[in-house]
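Here the complex is missing one protein chain, while the rest keep their positions.
Coming up: chain A.
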Amino acid sequence: MKTYKYLFLLIGISIFGCSDLEEEPVGLLAPDGFFNTVDDIETAANGAYGHMTHEDFWGRKMSLTLMLRGDMVDIGDPTTSTRRIEHNEFNVPTDNGMISGYWLRVYQMIAAANQAIAGADDVNVADEIKNPMTARAYFARAFAYFHLVRQFGDIPYIDAPITDLEASSSISKTSAADVYANIIADLQFAKTWLPDTQIARSIPAKSAAHSYLALVYLTIGDYQNAYTEAKGVIDNESVYNLGLEADFQSLFDASQIDNSVEPIFTLDFIGASNGDDGRDYQAALTGLRDDEQYGLGGGWSVGVPSLEVYNTWDGRDYRKAVSLDTTGVFDGVLQPYQVFRESGAGRGVNRPHIAKYTRAIGETATGNGRGSNANYMMIRYAEVLLIAAEAHNEISGGSAEAMGYVNRVRARARNSNGVTSGLFPEDIAGLSQDALRDVILEERKWELAFEFKRWYDIARRQLGSDVFSASGLEGDKPNFDPSQDYLFPLPAQELARNPNLLPQNPGY
């Protein structure tokens, strides 16, 4: 019958679906079969570096935590979130929101690095071709674990992609000593294979691995190796294309830092971001509330140096002027720090504010200087000189060589606007081992002020009882307990997820 014609036509177009229901994702990558070329290793290693610029890590959470734990930056706005104040006051609960905020991010960095390192095994080319790329992942992994081990001591240590979920979910902690050994091994690999220089300092070169080795050895008190590695960097100054920037101010100028020889490894924010991915907040956190001078819409006055920082910092030191803002502009009028609060809407703080992250950060993605163009220097050449000085002073007390390194840093500090315009800070000479040790730590304090280094110096040198006493820069911190506070608490949530990570760090 004729009508069947229509019917079969419809049935024909209808029953075309008989599917096996297998999912074949397009545009989503799966680990299987991903790694074929050196470019694939780079893609995977890049992931690790992407996490470093997230708000969770250097954008805000970890960097601010380190800043507030030190003795130089105090809470400005008292209504800021409790989780920040807890670090400033050494009153950190085990579920502190800063720690739980960045813990995951650091391990994401590690997972990405592990993926790149494991994936490199699948790439069938000679070591000479692929290892320089894989070395970036080794460096990233060492960089991440180095932060964790300094903050938490014994930690869960993962060095391969997760294949057995259950086994990986129930591991125990690895001792800090073993973690350090692994960090050193990773950095040795990186130092061996990374090229002497890269096209940008945001990609680690041999100099980065070399310098970090020095810092790692310094941290664990292996001064001989710290000196050897730091000296190795200094000896290769020209091979690595390193030097000191003539004008200290240029280090904090987003328009100049890209071409500077002083940074060794940087996190390069680009004034654009995807939400909190790739967005930094230091300008907002440290900027002066309601201030108009940089056109950023003012900051939030969250991390503001204690007044003693300003008072004890020699006014002749050019670095003080670079590092701090003592004036702000309100309603078009220049006002001194003594009236910051009254000049704005009442949440300002009458103390000089940090200028390193507000004065010349370039275009920002959004208001208050969030999403800036700043390059954050994870390590720069001046620090390598100070590492060499500190390490050499320990193995050869009061050495002229050690003092020489300090004097190089000081000489640059005398260059105001790039020309020598003062006599301060003067060169040092003839100091005893103990005196020199103090001078070097002081030098690190001012030279690297607000660069997130101070807490680690306090912790590795166990300075807490001194710097958090009534005579410290921030005044008495009664909650500081040297038997507890050099380590942070492991996130309570993580201990609950895997009880094999117990015990919690002492005191928490």
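The criterion applied here is as follows: a contact is a pair of C-beta atoms (placed from the backbone, for glycine too) under 8 Å apart; a residue touches a chain by one contact, two chains touch by 3 or more; residues count from 1.
The rule is simple: contacts and distances are computed from a predicted model.
**Student:** According to its UniProt record, what is the protein name of the omitted chain, chosen from "ATP-binding cassette domain-containing protein", "Phenylacetate-CoA oxygenase subunit PaaA", "TonB-dependent receptor" or "ABC transporter permease"?
**Tutor:** "TonB-dependent receptor"
**Student:** Thinking of the whole complex, not just what is shown, which of A:271, A:303 or A:464 touches the missing chain?
**Tutor:** Answer from the full complex: A:271 touches the omitted chain.
**Student:** Would you mind spotting which of A:68, A:111 or A:403 touches the chain that isn't drawn?
**Tutor:** A:111
**Student:** Would you write out the residues of chain A that touch the absent chain, in ascending order?
**Tutor:** 3, 6-7, 10-11, 13-19, 21-32, 34, 43-51, 53-54, 78-82, 93, 95, 97, 103-104, 107-112, 114-115, 155-156, 158, 161-162, 165, 168-169, 199-200, 202-203, 258, 268-279, 281, 294-298, 300, 339, 341-343, 345-347, 363-371, 491, 493-494, 496-498, 501
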